[in-house]
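In this view, the complex is presented without one of its protein chains, the others remaining in place.
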Amino acid sequence: MQLSFTAQQIAHVLEGTVEGDPNVAVSNFSKIEEGKRGTLTFLANPKYTHYIYDTEASIVLVNSDFVAEKPVNATLVRVQNAYASLAVLLDMVEKAKPQKVGIEAMSYIADTATLGEKTYVGAFAYIGGYSSIGNNTKIYPQVYIGEGCKIGENVILYPGVKIYAGCEIGNNCIIHAGAVIGSDGFGFAPEDGVYKKIPQMGIVIIEDDVEIGANTTIDRAVMDATIIRKGVKLDNLIQVAHNVEIGSNTVMAAQVGISGSTKIGESCVIGGQVGFGGHITIGNKASIGAQSGIISNIKEGAQIIGAPAIPVKDFFRSSVVFPKLPDMYRQMAQLEKEIKELKDKLNK
Amino acid sequence: MQLSFTAQQIAHVLEGTVEGDPNVAVSNFSKIEEGKRGTLTFLANPKYTHYIYDTEASIVLVNSDFVAEKPVNATLVRVQNAYASLAVLLDMVEKAKPQKVGIEAMSYIADTATLGEKTYVGAFAYIGGYSSIGNNTKIYPQVYIGEGCKIGENVILYPGVKIYAGCEIGNNCIIHAGAVIGSDGFGFAPEDGVYKKIPQMGIVIIEDDVEIGANTTIDRAVMDATIIRKGVKLDNLIQVAHNVEIGSNTVMAAQVGISGSTKIGESCVIGGQVGFGGHITIGNKASIGAQSGIISNIKEGAQIIGAPAIPVKDFFRSSVVFPKLPDMYRQMAQLEKEIKELKDKLNK
Partner (left out) sequence: MQLSFTAQQIAHVLEGTVEGDPNVAVSNFSKIEEGKRGTLTFLANPKYTHYIYDTEASIVLVNSDFVAEKPVNATLVRVQNAYASLAVLLDMVEKAKPQKVGIEAMSYIADTATLGEKTYVGAFAYIGGYSSIGNNTKIYPQVYIGEGCKIGENVILYPGVKIYAGCEIGNNCIIHAGAVIGSDGFGFAPEDGVYKKIPQMGIVIIEDDVEIGANTTIDRAVMDATIIRKGVKLDNLIQVAHNVEIGSNTVMAAQVGISGSTKIGESCVIGGQVGFGGHITIGNKASIGAQSGIISNIKEGAQIIGAPAIPVKDFFRSSVVFPKLPDMYRQMAQLEKEIKELKDKLNK
């Protein structure tokens, strides 16, 4: 956004309407609470509404149903969904950035590996034998791709991503720095007090449009594949064990851990630090609160939290009572005593 | 398993018995619920028993005491322990794979470092001065080994493993991608409101037959050593703080965190996301459920879960009551009221 755009131009792109000066121009983005003149900001979270009356940002994207309760200095651009429209603008700017292309010296590309067109391979990146890299894919420095991997088109592998042999990454995927794809699953058979390793012969399959966070780890299957379906978004430092399957368009916040062979449904929303036991099934559209512990199958559309997880309302109602437990305990002893006294009186 | 083996041959290797066609042949592995003709699968977890009657796999490894309740199409190979026998087969296949040997160009090996026979050193790997690498050890690309490290024989260091100066790794260890061994312990002395770093002068010692998961971190000791004993298996994304000691043959699931100077016993089984406080001692053979919080010493053989952890049965019994707390709270007020009424009546 080095160039400058007017409210009118922005409204045109977003199919929105201008309220205020259509000729005011912006050349950068800002947060509403820190907005400066010449920047565009947005209002999506109602918690931030009060900032709109004081922001110095020149343009604010707002939802079409926004009702100002006080005068607003900034020019408003009303759109159906302010956050999604912001994304469109950010995306336009992002795409206008110069794109890395070409192969830097000091990279290692096996003779039998194949590269598509307009790929970028950074220095110290390693591409193993018989691996294929799709068109327009960017492999940053220090990435490791083992033998026989298939990497799709328009993929970005950020610095230091490690992909073990045989794994497959779909198109339009983004994998952030330090993520590990295809490490051995945690499989050991106890035998006379020691643990014997079960070789992990499967792979990891990541479908199209998946984003994987920094330092997240996804283990290869014992046999067959650990599968991350189309459109899944995983945050940082998540653990996905062997033979897990995550359904399409499911999102998970950071530090979630999923034990082996568990199947997560489609379009689920999983909070941070949730832990899933092994060999369980989570229905589609389940919403699971942060830090939950999930040890049994969860139905489609369930909204749960806690460890073990229960319906969200129940959890918070019981959490309110939890600090009163010592009082309840004492009170119960008192009631018991009083009942005994009453009994004694009556039986006299 | 590119080659094909018959049920008879497999039973012979595993010292098992064939039930069905001894001449049926397989050339790959499968999971019982997805088994295809020409593959071998296994039944170890009773939850999966019902799949055996429909699986299309040609051979199923079963425990010797398995009793079929319906006809089974597949040929059975009965063995003492189906899971362990599977491991034996997988191991045979794994070992038949071609082994990486040799030093790739664009690796850095200090003049004063020593390499054993039949080692593999990948491109962009770094081996610091005065470090020694044992025979048959594989150092994948982008691994870092600091100065003065001792790496044993038959070790595998997967891509991007980082080992700080002075650390020691025993024989037959496997360390997965992105794991960090020997980073500074988290030691700071508060002084006038700021934290002064305590230099961490110790090392990490990892004994033989240890496996360490992807992106797991093990900090060096303040002085002396953080020690991982023989046969320990650590999953991904685990944090081991300075001066911790983990006893032999203990296994830990992903995302466990262990605070400084805590000693974990031998043959313990630790679930995922468990947190241990500092300076505590866990007895041998303790079994600690996922997401537990351990803040005091734990006795040998204890079976606990929760935060703070209590015996497993107690935890689940109380968890069943937890959602009823609001009802109990209301009910208690009601009982109190009724007792008061009774008292009033009696005292009239």
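For reference, chains read A and B in written order, and residue numbers begin at 1 within each chain.
The rule is short, and it goes like this: a residue touches a chain if its C-beta (ideal position, glycine included) is under 8 Å from a C-beta of that chain, and two chains touch if they have at least 3 such contacts.
These figures come from a predicted structure and were not determined experimentally.
With the full complex in mind, choose from A:G16, A:G134, A:G160 or A:P199 the residue touching the hidden chain.
A:G160
Which residue from B:T119, B:N136, B:N171 or B:S259 sits in contact with the chain not drawn here?
Counting the whole complex, the residue in contact with the absent chain is B:S259.
Just name the one of A:S4, A:N45 or A:N73 that touches the chain not displayed here.
Only one listed residue reaches the unshown chain, and that is A:N45.
Which positions on chain B touch the chain that was left off?
These residues of chain B touch the chain that is not shown: 106, 108, 124, 126, 142, 144, 146, 160, 162, 164, 178, 180, 183-184, 186-191, 193-199, 201, 215, 217, 219, 222-224, 237, 239, 241, 243, 255, 257, 259, 273, 275, 277, 279, 291, 293, 295, 306-308, 310, 314-315, 317-318, 320-322, 324-325, 328, 331-332, 335, 338-339, 342, 345-346.
In terms of residues, what is the contact footprint of the unshown chain on chain A?
Residues 29-31, 34, 45, 47, 81, 83-84, 86-87, 90-91, 93-94, 104, 106, 122-124, 140-142, 158-160, 174, 176-178, 209, 211, 213-215, 231, 233, 235-237, 249, 251, 253-255, 267, 272-273, 290-291, 316, 319, 322-326, 328-329, 332, 335-336, 339, 342-343, 346 of chain A touch the chain that is not shown.
Please note the rule applied: only the chains that are shown with their structure count from here on.
As a quick test, compute the distance in whole Å between the mean CA positions of chain A and chain B.
For chain A versus chain B, the centre distance works out to 25 Å.
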